[in-house]
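Remarks on the structure that follows.
Here's a slice of the assembly, chains where they normally sit.
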Amino acid sequence: MKIRIYYEDTDISGFVYHSNYLKFCERARSELFFQKGLSPIDGNSHFVVSKLEAKFIQPAKFGDILEVDTQVTKIGGYSVQLLQTIFRDEVEIFRMDITLAYLKNGKLAKIDRKTKEIFYK
Amino acid sequence: MKIRIYYEDTDISGFVYHSNYLKFCERARSELFFQKGLSPIDGNSHFVVSKLEAKFIQPAKFGDILEVDTQVTKIGGYSVQLLQTIFRDEVEIFRMDITLAYLKNGKLAKIDRKTKEIFYK
């Protein structure tokens, strides 16, 4: 999962606007589904972010090519925990622990086996 | 309709990223509805952008306070044409002619009288 930094990602500081790293991580999560021919939105079911902890280590800049790595740290009955790390030239520049809750028709729901497997590759 | 320019609106050039002026105009269009206690999404009906012509006259910068003016130029059976102008300190910095098509259940639909009146104030 490679991501190029464009004008839209930067701000007046000359670097990437802080919340955009969260967008890059979301793209990587969606690609876990797309790459298997699936969609993150399965009928009335999908994941939502319930909490996250992020560390901004080094700023990314215009033209950079970043790589997002996604590791599953825990799969519970109703939620999934991931560790997502962003690298530039193999140097870690951003790290995030994120918890996703599974919703069906807008309500917390048990994650079925098929959906769990998506996170195990 | 006053709009403050924040970090998120700028890019590495130090000025506002070009497509964000379109966002500011959309906010002003939505406020035409919100200010009357209505919503731009009325059940299954809403407007979509079908075409636009924009002129970027002067760049806005971090901290600026902009004002958006919206004038109706034509109300047709199925679409509305607006002229939206953005000012900073009463100086015009952006201008856009925009045509909005009215959709009902995803299909082009006749604009009802009540909806037309929203544009006449």
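The first chain written gets the first letter, and so on, giving A and B; residue counts start at 1 in each chain.
Quick note on the criterion: contacts are C-beta pairs under 8 Å (C-beta built on N, C-alpha and C of every residue); 3 or more make two chains touch, one makes a residue touch a chain.
Predicted model, so just to flag it, every value in this text is computed and none were measured.
Chemist: Assuming 2 chains are placed, give the number of copies in the entire complex as this structure defines it.
Modeler: 4
Heads up, the rule we're going with is that only the chains that are shown with their structure count from here on.
Chemist: On C-alpha atoms only, rotate subunit A onto subunit B and read off the angle in steps of 5 degrees.
Modeler: 180
Chemist: What part of subunit B is in contact with subunit A in the complex they form?
Modeler: Residue positions touching the partner: 7-8, 10-14, 17, 19, 61-62.
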